[in-house]
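Below is the structure I would like to discuss, written out as structure tokens.
The complex is shown incomplete by one protein chain, all other protein chains being positioned as in the whole.
Chain IDs A, B, C, D and E follow the sequence of writing; residue 1 opens each chain.
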Amino acid sequence: MQKNIEKIRTLFESLPYIRKFFNKTVVIKYGGHAMIDDSLKKSFARDIVLMKYVGINPVIVHGGGPQIGGLLARLGKESRFVKVIRVTDNETMDVVEMVLVGKINKEIVGLINHFGGKAVGLGGKDGGLIKARRLKIKGEEMGYVGDVEAIDPGVLAVLEESDFIPVIAPVGGDEEGTSFNINADTVAGKIAAALNAEKLILLTDVAGVLDKDKKLISSLTLSEARALITKKIAVGGMIPKLQCCMEAVVSGVKRAHIIDGRVEHAVLLEVFTDAGVGTAIGLKK
Amino acid sequence: MQKNIEKIRTLFESLPYIRKFFNKTVVIKYGGHAMIDDSLKKSFARDIVLMKYVGINPVIVHGGGPQIGGLLARLGKESRFVKVIRVTDNETMDVVEMVLVGKINKEIVGLINHFGGKAVGLGGKDGGLIKARRLKIKGEEMGYVGDVEAIDPGVLAVLEESDFIPVIAPVGGDEEGTSFNINADTVAGKIAAALNAEKLILLTDVAGVLDKDKKLISSLTLSEARALITKKIAVGGMIPKLQCCMEAVVSGVKRAHIIDGRVEHAVLLEVFTDAGVGTAIGLKK
Amino acid sequence: MQKNIEKIRTLFESLPYIRKFFNKTVVIKYGGHAMIDDSLKKSFARDIVLMKYVGINPVIVHGGGPQIGGLLARLGKESRFVKVIRVTDNETMDVVEMVLVGKINKEIVGLINHFGGKAVGLGGKDGGLIKARRLKIKGEEMGYVGDVEAIDPGVLAVLEESDFIPVIAPVGGDEEGTSFNINADTVAGKIAAALNAEKLILLTDVAGVLDKDKKLISSLTLSEARALITKKIAVGGMIPKLQCCMEAVVSGVKRAHIIDGRVEHAVLLEVFTDAGVGTAIGLKK
Amino acid sequence: MQKNIEKIRTLFESLPYIRKFFNKTVVIKYGGHAMIDDSLKKSFARDIVLMKYVGINPVIVHGGGPQIGGLLARLGKESRFVKVIRVTDNETMDVVEMVLVGKINKEIVGLINHFGGKAVGLGGKDGGLIKARRLKIKGEEMGYVGDVEAIDPGVLAVLEESDFIPVIAPVGGDEEGTSFNINADTVAGKIAAALNAEKLILLTDVAGVLDKDKKLISSLTLSEARALITKKIAVGGMIPKLQCCMEAVVSGVKRAHIIDGRVEHAVLLEVFTDAGVGTAIGLKK
Amino acid sequence: MQKNIEKIRTLFESLPYIRKFFNKTVVIKYGGHAMIDDSLKKSFARDIVLMKYVGINPVIVHGGGPQIGGLLARLGKESRFVKVIRVTDNETMDVVEMVLVGKINKEIVGLINHFGGKAVGLGGKDGGLIKARRLKIKGEEMGYVGDVEAIDPGVLAVLEESDFIPVIAPVGGDEEGTSFNINADTVAGKIAAALNAEKLILLTDVAGVLDKDKKLISSLTLSEARALITKKIAVGGMIPKLQCCMEAVVSGVKRAHIIDGRVEHAVLLEVFTDAGVGTAIGLKK
Partner (left out) sequence: MQKNIEKIRTLFESLPYIRKFFNKTVVIKYGGHAMIDDSLKKSFARDIVLMKYVGINPVIVHGGGPQIGGLLARLGKESRFVKVIRVTDNETMDVVEMVLVGKINKEIVGLINHFGGKAVGLGGKDGGLIKARRLKIKGEEMGYVGDVEAIDPGVLAVLEESDFIPVIAPVGGDEEGTSFNINADTVAGKIAAALNAEKLILLTDVAGVLDKDKKLISSLTLSEARALITKKIAVGGMIPKLQCCMEAVVSGVKRAHIIDGRVEHAVLLEVFTDAGVGTAIGLKK
């Protein structure tokens, strides 16, 4: 009995957070380790279902994974990379879309439903959700690498109203129906902005944003974030993630987070504890 | 961090219960120790708020308390009791209604709102919720002691739709607007039946229903419950409580519970753990 | 037959008023003689029911009555008054709330329902309707005498939509759930403003506002009302009533009325005749 | 003042009737003297507006009037009658429809709107309201005299929901769009049945149904009504009116009335007094 | 089979127009030859039904026809004309209203319903749709010739929501319920403006607006239209039609059209082909 009472007490520690985020939208970029490790995958799916049941509206945007490389390798396709972006020819795009939309997306949908949610997977062409255009990188021919031209959140609104959980693959289409591979962080940021989300959460494989002494920074204002980039304290892959968060905050998202997806229940820890995990970017600390 | 992860894990243990009772109505008779002890009062109010936030619809029916006796004593009124029921003359009825509706009810409303809920207190006359008639006890003149003639759940439906939590004092009115003091268990049972509630929970000051060896019985079918009464194993105040639960189950309430309100978070323990607390009465075990 | 035709003709004289106030909200401060005299009580309840049936939305705020003093006296509590306001200690506040919410409010609800309406009684804590703060009077410790900090009309909207008639006791709560006794005129004025009411009607025990020759003034602009106060023509209890009306008109209420509640059907006479009764305050005459 | 109080008192005598018929539908066949006399016309229009404002849903079916004969005469058309029904050739039908739909109907609409209602005039073809078929009278060629084949009350429901008052001319159309002149009593009865109306009221130019001593019968059961016909106490034009009422009652209309339209405010007298006017036909007295 | 495939191909040529006008309102002034010729009448009714089925909301305003003159003639009434407008005395107005509302309107309603639509005919008094005032022509007494004072589109909105097709006769009423004969082009233009229509289409008996070489002008900007009038290229009856269109465009109607109603399916040709028929007036070509 005593153990049960302890449980209930713990339950109450979440109540203030449940109240705070009741009926709010949280867009989560799901990727990295959390999307590969079997135990983390399950824990993520359960996090999402729990959020939905306590009245929060999660929207998931997932990235690609080793499966894309795996299938390309088996097919004997080699990829060239420009600034870590895979140059995507026609055949590669086919593989990317098949793996993202036909495999990873449906695995996530299946897991969420298995744990009691009602997920619906979407590619960017579904309902015209993500209108894409070719990404221009000076002097480079990137193929079917795209950027977000516009988000039409209509289909998301319809699904959320009926308590479905949207799970989105980062593949957009242009007017002709051509598919483009888009960076998932970018898609998540744009969708968070279009939905006026309360939070944008980027799941990464690092602890968060580090200061020059390699210590975790728990929160940043926009100008502090900008300074980190100018002073070259933030480097490498962290720069586009920071920029994505800053842009989302400027577009009206309340708070953007770069968190450590390797930690079990990272998303819930972020939403349901004061300490949170990783780094938060907002207009105010 | 590890502590926070433990918390989140605990949170998940409630998920199956949250899913099970999502959008269901739970009618709780609130009384006894749980309505007197300061710490239990707060814990009860928080239980209710948490239930509402995770999608369950609680409806509270409260009993009277020592305050009725206290005020009567201060006014020099003495009461006669017939089978533990207070014979209620006109002046006593005034005191009963003032204390129930004007003091206890509003304290509960105030506490629930303080913890983040939106409670609305109702007497049985409000919206014609409880239509009362004089309770007949053979050979006795009971005064303004009443019984439930009919429940009009209209006002409850309207409040629930807008996420208000109804808190009901067990005072009914007849066609002429005369007030009657009604047993709170009876009111709770009738309201649970009228709302087709998932659960009726009676908070008491005992562990639950005991067998002849004074050991707690955790669940009873209707016929088992009936046997307890016939065989005189259930005695005293437990008999009307058992009858109230049995009647509710017969009228369509899924499960009725007699639980120990002296235990902190008794309501949540009942709803959110398999073991539960106290005794459950249902069509099946 | 001829008598019946006369009746129908009379009915028609109300039609222009019914049309004018169709679907409009009228907030009525109910108190004084009209709340004590048995025949006036019934006639008031019937006035309210009739208004509702012809499409007007009445909202009632009632005051206290001799019953508060009566119960205090029986309990041997004596009250100190500062500027006619009862200094309210903890125990007195209990009595005030019990009598207002548990007795007077439910009597009104019962009478209205008896005559065919569907009234729901509310204290200011219900649904967070009246958020109170301590009333400051320089140099005085008034105890639990409060002022309106904010009105949350949500619960009123929900009840009106389903054709319930709200009856409000002038007791507010602060964040901690502490109860405060608030002047009923003030509550009525603030609620009228929050609801954008068509009319605020204060039932009093005088004929209305009198000019310096003690003759009834039938209508006043805001500046005329102000002049009456500056020139000390309005004195005593009339001043706060005038100020309450003026504030309501400034906050958007179309017309505020100080009328004579000792006249049978005073409210309907005000609403359904051109002459009206008492004094009207508006932006224009 | 006293006079005004008297008025208000009178107002209250209607309250029980207002409550009784709140939100109910009353179908009124409007015709005869009440549709010719200028003062009765106005009083009828005002009756309808008042009914609507106190929450009753009136639906009006009007008959023809001397204007049809007048126009036919001016055009030099003579009519043959079979059992008081005008044999209607093509050209006559044109005149009938023009006068009913284009003149009488719009006059009624105009008057009701003038007194503050929102009437919408309809012929039977509008929205497919009245599907007509040729009336067969053995051995006679009646031309464009029709009977009701079916009522499609869709357009009435849509108008009532938005508080419009439907005013219906008794002209139906068949599948080919051919117009038929139908008896207005018949149309009123069929529409009352299709709407499950509370009341069907036939305005006539007689006091009501008379017994063999020429005294007004105030109420009749179905079998009593039948007896009047069999025993030939009811004669002439009264027989089809009685039959129309009986059929309506059998089809579910609560009560059907044959009343004296020459009395001012006859409709309101029927609805708002116990005595009523004329004869009521119902399942019970 | 090949023939059927050809048909389907043709069907596709309409798809872009169906998409363009989906859920848009098109107000059509119906008159002239198209309202007299039997074959054109049917083809018009079918045009309207088809438009409705493919998701366009047509609203029809019809004019008068030779039937007015015919009936006046038969009644021996002679009319005086001022600038082609019939001076309308009381008796003439009766004839005008009877023919417009009671004959022409219902014929159109009947035809549309015959072809599968659900039309509802309205005069301007119905639901207070067209508030009229006396038309002033300097130095002339025009009688019951009116102008549009205001449009209350409430009844149209209610009908459209339930997929009824409104058919409107150009007869308005003033506050007293007096009827006025109004030019149908004017009514159509005002209604198009009040409904924020996508298109106003005036069916005429000419090819459209002609240039000084008598060649059809297919589209006009507002300033070009104005120039045509100033330079006296547009003359006679075309001037008020042009002005009506220009006023509609200025009031927010997207495009106004003067088209040749003598051509079968003129309305559909205008809506469903790029070439259109007749002359379009818009802010841009």
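In the analysis below, a residue touches a chain if its C-beta (ideal position, glycine included) is under 8 Å from a C-beta of that chain, and two chains touch if they have at least 3 such contacts.
Given the structure is predicted, the values throughout are model-derived calculations rather than measurements.
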Self-check item: Interface partners of the hidden chain - shown chains only, full complex considered
Solution: A, E
Exercise. Using the touch definition up top, pick the residue from E:14, E:79 or E:178 that touches the left-out chain.
Key: E:14
Quiz item: Which one touches the absent chain: A:110, A:237 or A:252?
Solution: A:110
Quiz item: Touching the left-out chain: which of A:5, A:18, A:120 or A:191?
Solution: A:120
Quiz item: Of A:14, A:179 or A:204, which sits in contact with the chain we cannot see?
Solution: A:179
Quiz prompt | Where the unshown chain meets chain E, residue by residue | solution = 1, 4-16, 18-19, 22, 46, 49-50, 53-55, 116, 263-265, 268-269, 272-273, 275, 277
Exercise. Extract the touching residues of chain A with respect to the undisplayed chain.
Key: 74-75, 94, 97-103, 105-107, 109-111, 113-114, 118-123, 125-128, 154-155, 158-159, 161-162, 164, 171, 173, 175-179
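Please note the rule applied: only the chains that are shown with their structure count from here on.
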Practice problem: Name, by label, each chain that touches both members of the pair chain A and chain C. | Solution: B
Self-check item: Common touching chains of chain E and chain D
Solution: none
Quiz item: For chain B, which other chain has the most distant CA centre?
Solution: E
Practice problem: Among B-C, C-D or A-B, find the interface that matches D-E: by residue number, over half of the contact pairs should be common to both. | Solution: B-C
Self-check item: Between chain B and chain C, centroid-to-centroid distance (C-alpha), Å
Solution: 35
Quiz item: Approximately how many whole Å separate the CA-defined centres of chain A and chain D?
Solution: 68
Quiz item: Just curious, how far off is chain E from chain A if you go by their C-alpha centres, in Å?
Solution: 55
Self-check item: Contacts with two or more other chains, residues of chain E listed in rising order
Solution: none
Practice problem: If two chains touch, include that pair; go through all of them. | Solution: A-B, B-C, C-D, D-E
